[in-house]
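For this view, one protein chain was removed and the others were kept in their places.
Labels run A, B and C following the written order; every chain starts at residue 1.
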Amino acid sequence: MIKKGLLIAALLMGAGLVPVYAADMNKVLRVSYPAPEVGFDPVKTTDLYSSSISSNIFDTLVAYDYLSRPLKLIPNTISAMPEISADGKVYTFHIRKGIYFADDPAFKGKKRELTAEDYAYSLKRLVDPAVHSPTGYLVEDVIEGLHDYVKSLNGKALDYDKPLPGLRALDRYTLQIRLKEPNSSFIYIVAMSHLAAVAREVIEANVANTMAHPVGTGPYRLAEWKPGNKIVLEANPNFRDYTLPTEGSGKGLDAQIAADLKGKKLPLVGRVEVSIIEEEQPRWLSFVNQQLDYAGVPFSAVNTIMQPDPARPGAFKLLKKWSNMGIQLQQELAPEVTYTYFNMKDPVIGGEDKQHIALRRAISMAYDVQREIRDIRKGQAKPMQNIIPRGFVGNDPNYHGAVDYDPALANALLDEAGYKIGPDGFRANPDGSRLELEMATSPSALDRIYNEAWQSAFDRIKIHLRFKVAKWNELYKAATEGKLQMWGSAWTADYPGADNFLQLLYGPNSGQTNNGNFQNKEYDELYRKTLSMQDSPERNAIYLRMNKIVTGLAPWAYQDARINNYVINPYVHGFKQHPIYYSPFMFIDIRK
Amino acid sequence: MLGYIIRRLWQMIPTLFGVMLLVFVVFNWVGGDPSYILAGKRLSPDALAAIRAQLGLDQSLPAQFWLFVKQVAHLDFGLSWSLQQPVTRILAERIGPSLTLTGTLLVVELCAALPIAVLVAYYRAKLIDRVVTIVCTVAMSVSSLVYIIVGQYVLAYQADWFPVQGWYDDSLLHSWLVFVPLPLILGLAVSLAPDVRFYRSFVVEELQQDYVRTARAKGLSERVVLFKHVLRNALIPVVTTVASSLPFLVLGSMLLERFFGIPGMGNELLAAVDKSDFPIIKAITITIAVATMVFNLLADVLYKWIDPRVELK
Amino acid sequence: MPTSNVASSAATEPASRSLWSLGWQRLKRDRVGYVSLWVVVFFMVLGAAVWSGLLARGWDQEVGNPNTAPMWAAQEKLQHTGTSDGMEGATGPIIRLTPAEDPIADMLAAAEHNKSKYQTMEAPKTDALILGSDQRGRSVFEKVLQGTGTSMLVGIFGALLSVALGTVLGAFAGYFGGKTDDFLMWFYSVFTSVPDMLLLLAFAAVAGRGFTTLILVLSFTSWTGVFRLVRAEYMKQRSREYVQAADAIGASHLSRMFVHILPNISHLLLVQFSLLLVGLIKYEVILSFLGFGVGVKQVSWGSILGEVPTELMQGYWWQLLGVVIMMSTLVTAVSMLTDALRDALDPKVK
Partner (left out) sequence: MTDREILLSVRDLKVGFRLEDGGRFEALKGINFDIPRNRTVALVGESGSGKSVTSMAIMRLLPEFGCEIDAASEILFEGKNLLKATTGEIRSLRGRDITMIFQEPMTSLNPVFTVGDQIAETLIVHAGLGRAAAAARAVELLREVGLPEPEKRARAYPHQLSGGQQQRVMIAIAVACEPKLLIADEPTTALDVTIQKQILELLANLQKKHGMSVLFITHDLGVVGEFADEVIVMRHGVIREQGSSRQVFEAPQDAYTRALMACRPALAHRPERLAVIDDFLQPEPYVPPPDRARGYAPEDRTVLDVQDLCVNFDIREGLFRKRKFEAVKNVSFKLAKGRTLGIVGESGSGKTTVGLTLMRLRQAASGKALFDGKDILAMNPREFKDYKRRIQIIFQNPYASLNPRFTVGSILTEPLRLHGIGSNQAEREKIVRELLDRVGLPSRAMGKYAHEFSGGQRQRIAIARCLTLKPEILICDESVSALDVSVQAQVLNLLQDLQDEFKLSYLFISHDLAVVKHISDQVMVMNKGEVVEQADSDQIYRAPACDYTRRLLGSIPRGWTPAADAA
């Protein structure tokens, strides 16, 4: 009772300061992130949590529809999807008039309209050497002339006013981008929050600390920020009239949400409080006590929260205890792959000769993914079968790319390949030298559980295994330098394009994302070929071939893709998990 | 007195230098390369080099150390590497919550532990003393982690007597009312037992002194002997112990802050070590080191104040 | 007959006793202390038995079903989640790598032929375990026993090393004073000015996992208390008359430090050792909880407690119970023994 009273008092205090809003300023949405954000300069951050906040503050040219699955791009600040030239290289965007930035002292009290120049400016910031953007690669080699211009700077400051042939504002509302090569994924890149529009005046007024001064045209603006602890967003009073763009499938949850939001001006909730809670237990407890409005299901507590749903094979439902409270469960397969890579340049485990392929395949066979899913993932994952996640264009649902768990076969295979069991009961290299493999790992308790699973896999095939324990960044550094033998990795989609995953094995990406240093000529050629192809059976056939190359050579031990489980308190409306937008705050309503 | 304080302050410089050296060596050696955290999912050598240049990691070690020395001299630790915010600002925000919890903890604990200790010492070797001593010993034997894990689970989650975790950023008082009680109770559970035992030993030690015999020979009642004569003397080690624990008020209780989501220094330090955020680690360590030295000095001055025998040299 | 005289009177006189044996006599009279001593001895024997492989050797065998409650406690039967091969969405026949496409098809075929010799029968899983099983189905009882061995090992050797380190440094600082003392005190104040936890995390991060690391890291951060005590004792003892007497008869500095003075503070070191034993066992728990700690093939109380927060939320309390019982028994016993030792060995009593 006391708690509630205080809360209301806090809300009232907030409400007193604010002018008239479309959003209900008395409504507060409270959510949590499991890891700290970095900041809110879209070109400077790469982490999920920073980007999720950024996408609530800034607007990209195109955006994913909220409800449609598979994902569909729709115009966001442009009046229609861009015009693409016949050769696939020139994109023309027509920006809508009357979109305004949130107020900021940098605008000197005037309303500031969004223009094509803003996008041009924002894109140039990505490659500005002074900005050190970690995401500059997204456009630098893609847009014509950008790379050459940056290289020509030679330490000089980038001149934002200099017109570039590849990136031009034709007029106040028209932006034209010319690509070096046709690129079927470019439109996805345009939808990434790193390419959202910032206002030059604001950036220049806050050069020293752009991370803390996000000013955009999006539905929310940053009200308060305690780095690494709490982020408070407030509805942006200058936000344009915006309603739910499509009704999605028009069935089930989609229909419910469409009915809820139809015709309403978004956002609905005036204030969003995001707290960073790193431990799983308190996060869940907070949700149960309605201190959080929705939350992920802690996978460690899956058994006490949900059970397999007999009506829908493979799916789960909440235990009675929770569903009686009106809590809703949403399950969605994450757009990701998790795997353990083998370093293909490593003399012991790498190489495309049969002996080493057999070794890697045997390791994959000895690792029980099903058991991992059952015991560690608590059933909340599906085995990975394809480099391209399920549900993505290009994923062949019939392809079984994973190696089946079969320790006996793995042992027999190792015998064939010459890895004989020595007098100590462990296998030696075919040349008789001692065989001991090393797997990298971070030191957390969860990592330890995985370590134990891998340890038993190696015990099954009688190979010595040791762990190299270090902090994640140290391992990452070693990985990019090709110094690790094996390391568990995961990749989550940046955008729903197959190439976003296939590039993980693309030879030239060695030392960047291709940490296993997989170099296969045929694969690389096919990858380049598909880049300019549109979705077609031909392209799907190539994707299948690429998958088979990888299954054959086994640079990865496939693991799984997680199922994201969300629980939602009964008074929360409009929430639907989105594979790209982690925090679709503007669609959510609180009705207590 | 003033001369003493000046001399002590002067003596802090080599220690501070040592601390800086230790922190620098330890974290430059083991701390890992933060540029890999900042670089994101896709690494290019150019981007890495740019980040390293921005962080000053491309300079020689002596140059980096010299920079560190200058930062300490100016009390400006630059920007946090992971949060890109001024370290001073981050720490300024963190210190309030830490102090709110640990300060309350200290006061409550002193108020509880000292009377219990005196009482038990008064009845030393009687049943109540033995019972309390044994209870304390058993209570101390359980890991603090167990108290926190079980306490949070039972008191907050199952019984719902307290919020599970959280913090109001706008009002420390509000947070203190709502969020401090549970960590406070658990903190007490962890530290009350050892402190009672500790303080009891001080009192018992004093009870064996000759002046207690004199006081009794004067015909004073046991109560006066205990609370006037003994307590005043037993307070001397208590004050020193408390004063030397003050720096950790500033640091906060890492585990409690972590579990209860209190945005304090300890939580920040754990996160910073996790992310190799060297500027934050440096700043916190230097702050704690300076606090340790200053509070030690304070302890000595206090010592002088309550114990007339002490001469400050 | 003078000789017989001496012999007879020697026989009637009580046997001569060193301070240690007097302390032992006093300890024996302290009932709580004496019982504690035997509990500690029991744990040491247990630790040695575990360590030498006599006990709990099969702790990492997956003998039971995952997360089974202790046999004496009621538990709702778990619904095991169904497994999926991730092919539910298939729209046509399953496509696999064909032998023609497989670079090692021939090896696989041969291996398939030979694999029977590796087929093993899996032992049936039991649900009847004293303390239930963990999430891999290992017996919690055996695991906790194994953890006891590890924690004892880490605690004992860590405390030994800390005491040794603190004693040697403290002896030099306190005995020689002057510049030696200034330097060592500087070293000491630097270490005490940096929060323990920070040092612990930093050292642990560079050194990775394992016993040796743990022991080194723990002792490297916990020598300071011993140092302060030993230094103060040496300052006090070096001006004692028996030390001056040793100087007068020509004993060297090292001999005075370690032959004459050291035995006289040995009872304090024993007390410090047992205090550190408790302290380090508790520290190990926290380090392991944070992920540094023993290796994957080893288990300690801390690594078990690391699994507890998530288990507790699922209602699996038995690992917590096992560790808490063992740990609090040992730590209580050591603490009480420490108290008893402090009293029994106090030279003031004699």
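Throughout what follows, a residue touches a chain if its C-beta (ideal position, glycine included) is under 8 Å from a C-beta of that chain, and two chains touch if they have at least 3 such contacts.
As the structure is a prediction and not an experimental result, all values here were calculated from the model.
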item	value
Touch partners, limited to displayed chains, of the chain removed from view	B, C
Of B:134, B:172 or B:220, the one touching the omitted chain in the full complex	B:220
Sole contact to the chain not displayed, among C:85, C:112 or C:247	C:247
Interface residues of subunit B (partner: the chain not displayed)	3-4, 6-7, 125, 209-211, 213-221, 224, 229, 232-233, 236, 306-309, 313
Positions on subunit C contacted by the hidden chain, ascending	6, 9-10, 13, 16-19, 22, 25-26, 29, 240-242, 244-251, 260, 263-264, 266, 347, 350
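Criterion: only the chains that are shown with their structure count from here on.
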item	value
Topology of the chain contact graph, where touching chains are joined (line, ring, star, complete, other)	complete
A-B against B-C, pair bridged by the larger set of C-beta contacts	A-B
Centre distance in Å when subunit A and subunit C are each reduced to the mean of their C-alpha atoms	43
Subunit A-subunit B separation of Cα centroids, rounded to whole Å	39
Cα-centroid distance, subunit B relative to subunit C, in whole angstrom	25
Contacts with two or more other chains, residues of subunit B listed in rising order	32, 149, 153
Where subunit C touches two or more other chains, by residue	205, 289, 309, 312-313
Subunit A - residues contacting subunit C, complex	279-281, 284, 298, 300-304, 307-308, 313-314, 316, 352, 354, 357-358, 361, 370, 373-376, 378-379, 382-385, 390, 396-402, 406-409, 411-413, 415-417, 442-445, 447-449, 451-452, 455, 467-471, 544, 548, 551-553, 560-561
Residue ranges of subunit B in contact with subunit C within the complex	14-16, 18-19, 21-23, 26-27, 29-32, 133-134, 137-138, 140-146, 149-150, 153, 248, 251, 254-255, 266, 269-270, 273, 281, 284-285, 288-289, 292-293
Contact set on subunit A toward subunit B in their complex	3, 6, 10, 36, 38-39, 44-47, 129, 132-137, 209, 211-212, 224, 226-230, 275-279, 281-282, 285-286, 288-289, 291, 470-474, 476-477, 480, 491, 494, 511-513
